[in-house]
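Here the complex is missing a single protein chain, while all its other protein chains stay put.
For chain A:
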Amino acid sequence: MDKIFEVRDLSYQVGETKILKHINLDIEKGKYLTVIGPSGSGKSTLMRILASMISATSGEVLFNGQAIEKFESIEYRQKVSYAFQQPTLFGKTVKDNLAFPFEVRKKDFDQAQVISYLEMVNLNETYIDKSVNDVSGGEKQRIALLRNLLFPPEVLITDEVTAGLDTENKAIVHKMLNEFNQRGLTILRVTHDESEINEATAKIEIRNGEMAHD
């Protein structure tokens, strides 16, 4: 299978603190990879490097066989999208958020497409004009994920996006991500959730900034 990411001898440090140490990792296209490890082990840092939100101190990351520095940052982040644990909703209404990916790509807002995506996460079209202050935590996370997926990237990195969600919201998020994965989206999922870890078919562990090999 083709590799979407090849991580070679990657390290990251802030001042004297080494957060990631000589990471080597290959990730295949279309994989749903679960990334586990204790808090502060460097999982999120590795994911942020893969999403080009920060740059490694040394080493190299290849995306589709090419060093990520060779890509224009904006174009790259539209291919490798990062979803945060506690997202903030922009502007005043849900529409401000769902219109943002269109604005980024200088395209007209496609209401029909947005409604079909909202339905995918059990939200109806009335949500478009809702105030961002009137949506629950679970709805907020679902709307935030839609921002990442309205123009499907090649890779979606989710950093504990189900943390703090109730069972129902978790199930909706899992269903949506599974559907996108089945359509070919590569997903890298950072999680501490026991059930997510248990059901994961592919997982890696980061411990003290290093790949754990047991």
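Following the convention adopted for this analysis, a residue touches a chain if its C-beta (ideal position, glycine included) is under 8 Å from a C-beta of that chain, and two chains touch if they have at least 3 such contacts; residues count from 1.
Throughout what follows, contacts and distances are computed from a predicted model.
Set against the options "Anti-sigma factor", "SCP-2 sterol transfer family protein", "Putative membrane protein YhdT" or "ABC superfamily ATP binding cassette transporter, permease protein", the UniProt name belonging to the omitted chain is "ABC superfamily ATP binding cassette transporter, permease protein".
Within the full complex, the residue among A:81, A:141, A:169 or A:191 touching the omitted chain is A:81. Interface note: of A:148, A:162 or A:191, the residue touching the hidden chain in the full complex is A:148.
The chain that is not drawn here is touched, among residues A:52, A:93 or A:186, by A:52. Touching the missing chain, out of A:9, A:28 or A:69, is residue A:69. Touch with the hidden chain on the side of chain A covers residues 51-55, 69, 73-75, 77-78, 81-84, 86-88, 90, 100-101, 103-105, 144, 147-148.
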